[in-house]
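Only one protein chain is missing from this complex, and each of the others stays in its spot.
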Amino acid sequence: MIAFPGRRSRSVEASGPALVGPDEWRRPLVKWGFGGAQLLLLVGLIVIGLGPLVWLAKSAITPTNDTITYPMALFPHGAAWSNLREAWTNVQVGRYFWNTVELAIGSWFVQVFVATTAGFALSVLRPKYARVITALLLTTLFVPAVVLLVPLYVEIVHPPLIHHSFIDSYWAVWLPAGASAFNVVLVTRFFDNLPREIFEAARIDGAGPFRLFWSVVLPMSRPILGVVSVFAVLASWKDFLWPLLVLTNPDEQPLSVRLPQIQAQTSLGVFLAALFIASLVPIIGFLIFQRSFLRGTGLGGAIKG
Amino acid sequence: MATVDDPIDAYWTDSEPARVSGHEYRRARRTPVTWVRGGGLATLLFLLPMLFVFGAFSWYPIVRTVIMSVQHTNLVSPATWVGLDNFRAVLHDPLLPKAVENTAEFAGLALIFGYPVPLVAAVLMSEARRFRGVYSALAYLPVVIPPVVAVLLWKTFYDASPTGVFNTILGWVHLGPYPWLQSQQTALPSLVLESTWANAGGTVIIYLAALTGVNRELYEAASVDGASLWRKVWHITIPQLRGVLLLTMILQIIGTAQVFLEPYLFTSGGPANATLTVLLLIFDYAFGNSLGGDYGQATALSLMLAAFLAVFSLAYLRATRSWSAK
Partner (left out) sequence: MKSTRMTALLAVIVTSLLAVFASSVSSAATAKTVTISVASLIPGSTPAAIAQFNAQVAEFQKANPSIKIKPVEYQWTGPTFAAKLAAGTLPTVFEVPFTDARTLGDNGQLADITTEVTNLPYFSKYNKAVLAEGTTAKGKIVALPKGAYAQALHYNRKLFVAAGLDPNKPPTTWAQLAADAKQIAQATGKTGYAEMAKDDNTAGWIFTTVVYSLGGRMEVGRGTSAQATLNNPKAVTALNMLKKMRWTDNSMGSNFDYSWGDINQSFAAGNIGMYISGSDVYTNLVSASNIDPSIYGLGTIPLAKNKTAGVLGGGTEVGVRPDANAAARAAAVKWIDFFYERPLVNKAQAIRNAQTLVASKQPVGVPALPLFNKKQYDLANTWIKPYINVPLAQMKPFNTNIFNQQLVPEPAASTQSVYHSLDAAVEAVLTDKNANIQQLLDAANSTAQGLISQGK
């Protein structure tokens, strides 16, 4: 059961404590025990969750020698902002960064396009054969990713009908990204919850299916599109194995594939700067779109159940 | 009034019997024209992207996996049928038992470290009266970091010399220095530690969302009955969460059974195959030989793993059915 996302649902932040009642908090054991545990958790989260990233940020602008000899010291010999510049230009992190952006945009578009059109067809247009398609969709949800790896690769190298390999083409990354049953199910369920009256009204006004899709359904889908988009971009940014296999030209590879390969040719300080740059977009994106992330993850747990 | 179950295309097809002034007319014959007019083509066009993408990149590869597992393919000469040879070769590979053992150990350790801790954290977080958002953001932050960045960062932490980051920190409390990735005993746990750091946040958020669905009145009733905090958690929170708990456990097992990135980037399966996992073995079969891979063996092992996970999931669902039955 998922809450209809359009309404002000009980989001993670909105609901209040329930387990520990107000008078319980007054009891010293609870106050100090439970409360202490919470404080410990907060400190733990800061140290463990934030710590490594703060160290990365610090070391990104620390000279290599200092990082090696005094890893935990704070700028014993001053900061080295040149690390960042060198990473962006000399090590060409800038180019790989834009490659990653390009891959993310393409994957995002394919995913949104496939999910919305399929969701619209399955949920709104409801053909007679929708059951069959939904069943096929759900089976892919339960097939582990490992099964697809090798044949998908062979298919990209030697596509069945076209005599032209798609290795080193971004299409080899963009198109398979769209085959996400999770996205389609998410969007379909969302559309299921849209009020049918609006469709009826639109139809009476003379709207055909395309009009309905473009002018009525899509504008109403912003929340779910937000969730799908955020996860699509993040998944693309994090993708490693697939781009490693199908993009063999270093110039076209995204950050996640290049970074391990340039480690042996890059001094530690510059390398850490590169790592830092690579994590900037996801971190900033997360801080801005927190709501979508957290709602989507919560939804994810609900959907799969 | 239209409900969710009314097919919208009923509004457009002519296939329903038309009622005019009380008399029922014969159902219009379904011809291609009526199909197109009835919105059938539109529906198909809308489904086309999904059918193409899934057909080409999901359903077709699944079928191909089965076919390739009984063939010998090397992409240079045409594929030949070899029956169960690939499966036999995989079963005779001396590395297979090691890979299975390591994968099981990884999944097991990940379950121990990464399963109860998020639950405890989520319960604590859900009861926080302030800083709710901060908790969630901090917990989820490691999840958004690209796994490659996380692994490479932790690889620096795991430097086994006394001046490595972790060894330095542990040195402050007179512990270590530890070999981390340089020892067959500590390599796999090191991988699990990083993997937990990078993934536990997602589980925490899922639990948090589920916790908001627990009925307050249950807690209030229990308080009235004089139940202690611990009893409330044990008898209300956990049973109410059982669906999500069972789900995340099986999902985590299925996920960790396919672990690839950590062993590949941290240690390449070493030292001495101490971190060789099934996925890494599949990768080696298919992509490890510079002269061309053995795709038949790779797909055979993939199928074996998938079959195992399927059987395991079914057994799991059966075994937990009694507990999750509402």
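In order of appearance the chains are A and B, and numbering begins at 1 in each one.
Here is the rule we go by: a residue touches a chain if its C-beta (ideal position, glycine included) is under 8 Å from a C-beta of that chain, and two chains touch if they have at least 3 such contacts.
Note that the coordinates shown come from a computational prediction; the quantities given were computed from them, not determined experimentally.
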Sole residue of B:A42, B:M125 or B:L188 that reaches the chain not shown, by the stated touch rule: B:A42
Contact partner of the left-out chain, one of B:V100, B:V165 or B:L181: B:L181
Options A:V157, A:I198, A:M220 or A:A235, residue touching the unrepresented chain: A:V157
Residue, one of A:L19, A:L42 or A:V91, that touches the chain absent here: A:V91
Hidden partner interface residues of chain A, rising order: 68, 90-92, 156-158, 162, 164-165, 167-168, 206, 208-211, 245-246, 248-251, 258, 261-267
Chain not shown, touching residues in chain B: 12, 36-37, 39, 41-42, 45, 48, 75-76, 94, 159-162, 177, 179, 181-184, 267-274, 287-294
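The rule we apply is simple: only the chains that are shown with their structure count from here on.
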Inter-centroid spacing, chain B versus chain A (mean Cα positions, whole Å): 14
Residue ranges of chain A in contact with chain B within the complex: 10-13, 15, 17-21, 24, 30, 34, 37-38, 41-42, 45-46, 48-50, 52-53, 55-56, 68-72, 110, 113-115, 117-118, 120-122, 124-127, 133, 136-137, 140, 142-155, 157-158, 160, 175-176, 178-179, 181, 184, 192-193, 196-197, 199-200, 203, 208-210, 213, 234, 237-238, 240-241, 245, 255-257, 259-260, 263, 268, 271-272, 275, 278-279, 282-283, 285-287, 290, 293-294, 297-302, 304-305
Chain A partner contacts - residues on chain B that touch it in the complex: 1-4, 6-9, 11-12, 39-40, 42-44, 46-51, 53-54, 56-62, 64-65, 68, 73, 75, 121, 123-129, 131-142, 144-150, 152-154, 156-157, 163-165, 168-169, 197, 201-202, 205-210, 212-214, 216, 219-220, 223, 229, 232-233, 237, 243-244, 247-248, 251, 254, 257-258, 260-261, 265, 279, 282, 286-287, 295, 298-299, 302-303, 305-306, 309-310, 313
